[in-house]
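Here it is, the structure, as structure tokens.
A single protein chain has been omitted from the complex, and every remaining protein chain is retained in its original position.
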Amino acid sequence: MTYLKQALLGSVSLSMLALSPAAAQTDITFFYPVQVGGPLTDVIDGYVADFHEHHPDIRVEAVFSGNYTETTTRALTAARSGTPPTVAVLLATDIFTLMEEDVIQPMDTFITTEEDQTWVDGFMPAYLASARVDGHLWAVPFQRSTAVMYYNKEAFAAAGLDPEQPPRTWDEMVEMGQALTQRDASGNVSQYGLGIPSSMNAVHWLFGALVAQNGGMLSSEDGLHTFFDAPEVVEALQFFVDLSTEHGIHPAGVLEWGTTPNDFMQGRLAMAWHTTGNLSNIRNNATFDFGVAPFPGNPEPASVLGGGNLYIFSGATEEQQAAAFEFVKFMTSAELLADWGVQTGYVAPRDDSWETETLRNFVAEVPQAQVARMQIPDSKPEISTHEAARVNQVLNTAIQAAIIGEQTPEAALSAAQAEADRILAVYRD
Amino acid sequence: MKISRNALISFFLLLPAAILLVAFTFYPTVATLIDSVFSTPRGRRPAAFVGLGNFERMAADPVFHRAFLNNLIYAAVVIPASMGLALAMALLVNARIKGRGLVRLAFFTPTILPMIAVANIWMFFYAPDLGLIDQFFGLFGRGGTNWLGQSGTALWALIAITIWKLAGFFMIFYLAALQQIPPSLIEAATLEGASYLQRLRRVILPLLMPTTLFILINAVIEAFRLVDHVIALTRGGPNNSTQLLLHYIYQVAFNFWDTAYAAALSVVLLLVLALIALFQFGYLDKRIHYR
Partner (left out) sequence: MSASSSSKSATVALNLLAWGLALLWVLPLLFAIWTAIHPPVYVGNFDIFAPLTLENFVRVWNAAPFDRYFLNTFMLVTFVVISQFVICTLAAYAFAVFPFRGSQWLFMLVLVQLMVMPEVLLVRNYATIAQMGLVDTIPAIALPYLASAFGIFLFRQAFKSVPKELDEAARMEGAGPLKVLWRVYVPLSKSTYLAYGLVMVAYHWNNFLWPLVITNSATTRPITVGLQIFSTVEQGIDWPTVTAATLLSVAPLLIAFLIFQRQFVQSFMRSGIR
């Protein structure tokens, strides 16, 4: 019985606390996801403690809320039930959903001083672009990533390839992939040349890179149109399918995002596409010398941008929003973003971060970290539309249908385009 | 009309349960029916009456078709297989084998392990080439199967996990029932010269029928309820080949925020369960002699 009481009393006292904030102090809540392993909640708590020292009048409650999907879900549900977070790290691509739900406050409404303007101008334009819609800046970049190619230098050397010359075009990639693919006596493949994950929650991202390399794009900037049946997109999917069926350098079927790093580290894949966020994991656990390469092109190299931005929610009071803006500025200072990048493997989205001692030392120690930054000017935003979760699911299903051979790329993508049109039609009027 | 004493006492005794059942079973059932004929309110667009619009959409939705079919296959395999295995396990553990306490414990462990936790372990087992299962098949030169990444095997891979998870749980019920069979009945059959299989068919199985019905109800529930491993392993992929009804409802409601369509999907699931319940209570119950 005592536990029952405690549970009830506990919830009552919690809700009372929430109702009675201390007088001259502004309480804000901060929802954030952790997408990479390790005790990163401690790191965030450290930043928050630091912030409290600089701003004793503001109390930040940092709430770790799972991965991106879960954090978005939680932020939206909380907003719907009238208790939104004040500030949250959510996917850059969630912007249309958040606008449609009418829960975020444009960042530029807070930018009043010249100092603020300089701060905004310090972000890399490629990352800022995804936060600008309808002439407003809705968010600022925080933990941004990009996809890169990890490759096994020892496997390269064993296959007679130059470990310092990773492929720069699709043709080179296929050629090298064939040299890297090894079969045992009975014809079973013991090492595949290349692995591009295609599981449900990840494939739209890496496929976006293939499409960009082929000179196409998946969605329009206003998030109202998709181009799934465009020739560049169909070709890109055909190439993806051919990697396995034609060239035999890629495992058959859907490659799971979660197991791909392990496949790479166990030597099953000689080249693997994954997030830059994986660098420290692979660095710690790979038993061989590995390289990080920018993505190839067909012919122009391109990668995709990913990761999360900081959003301020509109449901909070003005004081809370102002306090949240102070917190956002604190979290995106050159020094802090540099530290966050080193701790996590995310790409610091400010050029001045890369000039800090923290990042300079890190790059000197881990030259591979530099690759992501160099690739950014060539990178395209990931697919972003209204009802992003649903449209992405439609695209992912089509890609998988082609990969497992249930539909041709053309048929799968034109069906997906029709479905996306049906979903987006509501928002076009 | 005079209210009987029994009715009065019952009223107070039933009140807490009644309030909760109304709030979380009957009201939501009715509300789901109502929600299913409206559109999803979005931002500034309020819900509008759309009649059977959501159901027409469902009729044309290939994902729903696939989820429905998959769930039927899933149920049609999981229910008999887990029950059959449970019975076999109970008979084994009830027989004179060495260390049956340990064997019983082994069979029962999946019941205690959360599905969401073991899903990650199974992901390792199913990993192509490197996974335990593929390494085993690799010994016979048959490795390289992408169990979760191909439409031919993905659903079956999940079915295997579900059977593994449920069989040990159901075994406990069978075991309890087996031990309550009076030994004299079996001895009598043995004296008449009945073989083991004959005893099983003529004496043991009929006596287990009420237990079988009880387990059947549980198995049906689990076959439509258990989607934790879908969330952890495939999210319905590849190409919806592991999409199940409840998982699709979850996605539509909590990833796509299309609550009206989710309500329409829930109505279908409710109908399926209602049909099964009618069959169980109406048809099977009459053929099994209770008490």
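All chains are identified by letter, namely A and B, in their written order; residue positions are counted from 1 within each chain.
Just so we're on the same page, a residue touches a chain if its C-beta (ideal position, glycine included) is under 8 Å from a C-beta of that chain, and two chains touch if they have at least 3 such contacts.
What you see is a predicted model; the values in this text were computed from it and never measured.
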Chain B residues touching the omitted chain (full complex): 4, 6-7, 9-10, 13-14, 16-18, 20-21, 23-29, 31-32, 35, 89, 91-118, 120-125, 130-132, 135, 164, 168, 172-173, 175-177, 179-180, 183, 186, 190, 196, 210-211, 214, 217, 220-221, 224-225, 227-228, 231-232, 246, 249-250, 253-254, 259, 262-263, 266, 269-270, 273-274, 276-277, 281
Positions on chain A contacted by the hidden chain, ascending: 1, 3-4, 6-8, 10-11, 14, 34-42, 63-67, 70, 73-74, 77-78, 80-81, 145, 257-262, 266, 274-275, 277-278, 281, 285, 287, 345
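The rule is simple: only the chains that are shown with their structure count from here on.
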Whole-Å separation of chain centres (CA-atom averages), chain A against chain B: 36
Residue ranges of chain A in contact with chain B within the complex: 69, 73, 76, 100-102, 186, 188-190, 198-201, 251-256, 258-259, 262-263, 266, 268, 387, 389-390, 393, 396-397, 400-401, 403-404, 406-407
Chain A-facing residues of chain B, complex: 42-44, 63, 123-124, 127-130, 138, 141, 143-144, 146, 148-151, 234-241, 251, 254-258
